[in-house]
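Only one protein chain is missing; all other protein chains are in place.
The block that comes next holds subunit A.
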Amino acid sequence: CLIVSGCSSSQNNNGSGKSESKDSRVIHDEEGKTTVSGTPKRVVVLELSFLDAVHNLGITPVGIADDNKKDMIKKLVGSSIDYTSVGTRSEPNLEVISSLKPDLIIADAERHKNIYKQLKKIAPTIELKSREATYDETIDSFTTIAKALNKEDEGKEKLAEHKKVINDLKAELPKDENRNIVLGVARADSFQLHTSSSYDGEIFKMLGFTHAVKSDNAYQEVSLEQLSKIDPDILFISANEGKTIVDEWKTNPLWKNLKAVKNGQVYDADRDTWTRFRGIKSSETSAKDVLKKVYNK
């Protein structure tokens, strides 16, 4: 009996092995396993970090959830590309996605979980972390995307290049740098510090900076008084469009007393590049931006 069952199970394995074509690959994502065959050409991406990855691997997606901001996409990829907007990242338009007849969809594991089944009906869909992803997870996602696109070797090359870029930038940081650093997002009525475990916090750490706010929670909302208690040496501010709370703070003596303000160490950080794109290319741009602004390099 044992022999028979053993035999039949091995036969099953052979059978499933044969039924998959030579170039089909099983991709492990947040939802489990997805089989992708051939080399996808018509790719739809529903998050910006996926656009960064796909574009980095030499493919222009046919559809992008661009929140209707063509300028933002242009900023991310560095040039105008031809694609169809599939609506917002929070509510991408399924009708448009299906009309594009994609052969691969890359979605966010959290944001798009309730349309996952519907996306799967359109095309093979992989769900990866983007919104809440750490830097390491972004790198993992990049590797997964490279595999799904049948460009594993190219992906490895690009990652090696990326590591070299980061290492070179790291070497430019003065060895005696002991000031701490933090980035805050300024909105109309709130100010939120991105801690050491946030995406940009990890970039600071990677470059060799000491982070001013060490925490396991990625974000921490602070008042001006709390900020003056933390009193970072270098402060990057990523401001939303329009007037923000920082504009109000600027007239406050507490603000003028901040070390970063007194020493002229307050810098602007582009909101899109620093906190929204979260891809390999944008992390390089952000890292270069720090060195350029803090050391005029």
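The definition used in the following text is that a contact is a pair of C-beta atoms (placed from the backbone, for glycine too) under 8 Å apart; a residue touches a chain by one contact, two chains touch by 3 or more; residues count from 1.
The criterion applied here is as follows: contacts and distances are computed from a predicted model.
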Record-based protein name (UniProt) of the chain missing from this complex, from "Spore maturation protein B", "Fe(3+)-citrate import system permease protein YfmE", "Cytochrome c oxidase subunit IIa family protein" or "Nitrite reductase small subunit": "Fe(3+)-citrate import system permease protein YfmE"
Residue of A:D23, A:D71 or A:E110 in touch with the missing chain, whole complex considered: A:E110
Of A:I81, A:L94, A:L254 or A:L291, the residue in touch with the unshown chain: A:L94
Which residue of A:T34, A:T144, A:Q192 or A:T275 touches the chain not shown here: A:Q192
Residues of subunit A (touch criterion as defined above) contacting the omitted chain: 67-68, 85-88, 90-96, 98-99, 110-111, 113-118, 121, 131-132, 192, 219, 221
